[in-house]
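As you look at this complex, bear in mind that one protein chain is not there, while each of the others sits in place.
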Amino acid sequence: MSAAVEPLHRPRPASSASLELNGVHAGYGDFAALFGVGLHVDPGEAVGVVGPNGAGKTTLLRVISGLIRPTAGSLRFDGHDLTTTPAHALPALGIAHVPENRRLFPHLTVEENLKVGAFSPAARPHFIARRDHVYELFPKMKARRHQLAGTMSGGEQQMCAIGRALMCGPRILLLDEPSAGLAPLVVQQVFDLVRRIRQEGLTVLIVEQNVAQVLRVVDRAYVLETGRVAAEGRSAELAADPAIRRSYLGGH
Amino acid sequence: MKSLIPWAVVVALLACLPLLSPPEYFIHLGVTVLLTAVAGTGWAMMGRYGLVSFGHGAFLGIGAYTMALLWNMAGLSPWVGIPIGVALAAGAGVLLGYPCFRLKVIGHYFALVTLAAGEIVRILITALREYTGGSLGMTPDRVPPESAFLAMQFDKTGFWWLALAAWAGGLLAWWLLDRSMSSKALAAISEDEDAAASIGIRVTREKLKVTLISTGLAALAGALTAQYRMYLNPESLAGLGPSLQIVFGAIAGGMYAPLGPTVGAIITIGLDESLRVAFGTDFTGGAPFIYGILLVLFMIYLPRGIVGIFERRRKPAAAPPALGVPVAAK
Partner (left out) sequence: MDPFLLEALVNGILLGGVFALPALGLNLVFGVVDVVWLCYAELVMVGMYAVWFLFTQLGWPLPLAFATCLPIVSLLGIALHYLVVRPLLSSPPINQVLATGGVLFLLQGAMTLVFRTEFRSLGVDMPPMEVGEIFVSGTKLAAFCAALVGAAILWAFLKYTYVGTAIRAIARDREVMPLMGVDPQRIYLIASAVGGALAGLAACLLVVQLDVHPFVGLSFGPITFMICVMGGLGNMLGGFLAAFLMGIIVSVGGFWGTTEFSYVVAFGFFIVTMFARPRGLFAR
């Protein structure tokens, strides 16, 4: 079936198409939230950022997608210096950000939400193909294509938000707390979605408080604490680390 | 109380000014400035707490027309007519304000409700042309000189004193309000109405209090202006035009300082007159044109008005930040 549909991602890029942060400092006004964060995501990888509330996880994603400018450090994606690129130019570069709390346009229909996601001039010609692909990934969205996004359940809204992000044909997907505010069963479904997206070959950077779940989905993870990287490693290693287990995995 | 002494001295000195027998034109300018300042002071008493009215012209009109109609039709002296007009205007203000405040009509919505009210008054004045002369305007009946005092028909010097008294009254009201708890309550309300209500501030009552004073002052200014000019017309005493002019004066001078609206009145009247003197009627439209540009520039570069330049670091905590101070971009 899907062979006829154009793949969501562009052809697998050369190894240079990776996201790299070095010594990033950032904050809001006088309040600093990140202190010299270094992080890299290689093509095709799924990387998690975990940590307690207020560790700077959301700030980190907002820095990557240009909503906040770093005060120091470097930020590169696929050879582009992101510190000087305006935020609205990033989807065209292949960076899609599913924000915290989904932030759908509640009074627009599902399909209109997808349309806003395809706003970049480069994405418009691919609207129909990508929309159909999203509907194939999430058949529920197809059934609700003319429903107002605000009237759907939390899990459906998360699907729609991810679908909207896929509409710009991203190479990397930034997910901010996709499980926040959802019922446990729905959380499971959302992580299944993330797995499915990974199978598409998309690079994923996911920020989560639900450490146990996210470590099952990603290849590697960073532990962020008070704006600094406290630990990093492969998911299995982190999941086995006693300190991590104590702090984040219920201490067993 | 001590802080009132320098003010009293200033008012007394101003009251002595006619003794120097300055040219009539000078006195005329002074009266016009003072009366404009009274209206602006009244407006700013609401405006500085975030109650931005675009309908204050209506209260000028209610004050002026009540006075003039009582005089022409019932022979009631302006000495009585003006207090009645002021009371009526304040009553109208409360009538409009009470539901607004109770039902939380605030911000843009409040501004537009007052705009509608101002228009209603303007149209009513025009429509009741049998009594008010409609848009052609009306003139209070003149009396022979011997009964001029009773009819409040003075020369320019007499009006100088009247206007000065009204102006001093306005400033006194400002001063009293500033010293009262109401001022703090209103500042809190303008910042966060719900939070203010939750700590026991009676939001509606405090807002009504300041509305009462504000609309009363506007009516006083309107009535005295009409009586001074001996001419009333709806276009200059009600509706959007005069309402915005009041706002402009208060903003240009600065609405957070007691003398701000007065400075604004000096600017607007000075601008009007200098353009008129310099260009005569060839430059009709020049004054609003320049007003407009200044208003835009003030909002962009000097949102606290002229007086705002001088008030830096003086009591920064007392200045309500709801207006004038740009909120930090998110």
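A and B are the chain letters, set down in written order, and residue numbers restart from 1 in every chain.
Keep this in mind: a contact is a pair of C-beta atoms (placed from the backbone, for glycine too) under 8 Å apart; a residue touches a chain by one contact, two chains touch by 3 or more.
From a predicted model like this one, the values you see are computed outputs, not experimental measurements.
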| item | value |
| --- | --- |
| Among shown chains, those touching the left-out chain | A, B |
| Among A:24, A:37, A:90 or A:229, the residue in touch with the chain that has been omitted | A:90 |
| Contacting the left-out chain in the complete assembly, out of B:22, B:91, B:158 or B:288 | B:288 |
| Of B:66, B:126 or B:183, the one touching the omitted chain in the full complex | B:126 |
| Absent chain, residues of subunit B that touch it | 50, 52, 96, 99-100, 103-105, 107-109, 111-113, 115-117, 119-120, 123-124, 126-127, 239-241, 244, 247-248, 251, 283-296, 298-300, 303, 322-330 |
| For subunit A, the residues touching the chain missing from this view | 65-67, 86-92, 96-97, 99, 103, 105-108, 112-113, 115-120, 123-124, 164-165, 168 |
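Methods note: only the chains that are shown with their structure count from here on.
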| item | value |
| --- | --- |
| Whole-Å gap separating subunit A and subunit B, where each centre is the average of the chain's CA atoms | 57 |
